[in-house]
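Left out: one protein chain. Kept in place: all the others.
And now, chain A:
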Amino acid sequence: MVPVLLGRIQTRIFLLAVVGSVITALITPVLPGGGPLADRYRTAFVVLGAVAVLGVAWELLYHLLMQFRWEKDWPSLFGLLTGVPEAVVLWLLLRAGAVPGVETAPPVAAFVLQFAAVWTAVWLAANGPMRVPFLRWRFRGGRLT
């Protein structure tokens, strides 16, 4: 991908909101953990929201790092692997109780499964299918507006 900064942020928020929400809605009931389903949904969607909000800061960092690349591109592999540090940082914040709306962190397995499923689906969508409805998206550095 060859994103511009605004395109990175817009694409992340859009895909997490659309693809991320669908995946979260589908996967939450089968994730490990107890408690009422409504509470689990609440936690799962707060986690999803946190990926989007923290992601704005992450995108600033990625944009800075991209400047050292002559092509000013962001290879697909980077888009996939950056999920690892993002997940780790988010997990630490959840454990520390620093994410508003989540008092106790979800079980680690539930978090990892949800994060991995959402991240992979968003990454796959960004690497192809996104171009089908949004014909101009790839030529605008990922901007939707």
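Here is the rule we go by: contacts are C-beta pairs under 8 Å (C-beta built on N, C-alpha and C of every residue); 3 or more make two chains touch, one makes a residue touch a chain; residues count from 1.
By definition in this document, contacts and distances are computed from a predicted model.
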{"item": "Chain left out of the displayed complex - its UniProt protein name, from \"FHA domain-containing protein\", \"MinD superfamily P-loop ATPase\", \"histidine kinase\" or \"Oligopeptide transport system permease protein OppC\"", "value": "\"FHA domain-containing protein\""}
{"item": "Chain A residues that touch the omitted chain in the full complex", "value": "1-4, 67-68, 70-73, 75-77, 80, 128-129, 131-136, 138-141"}
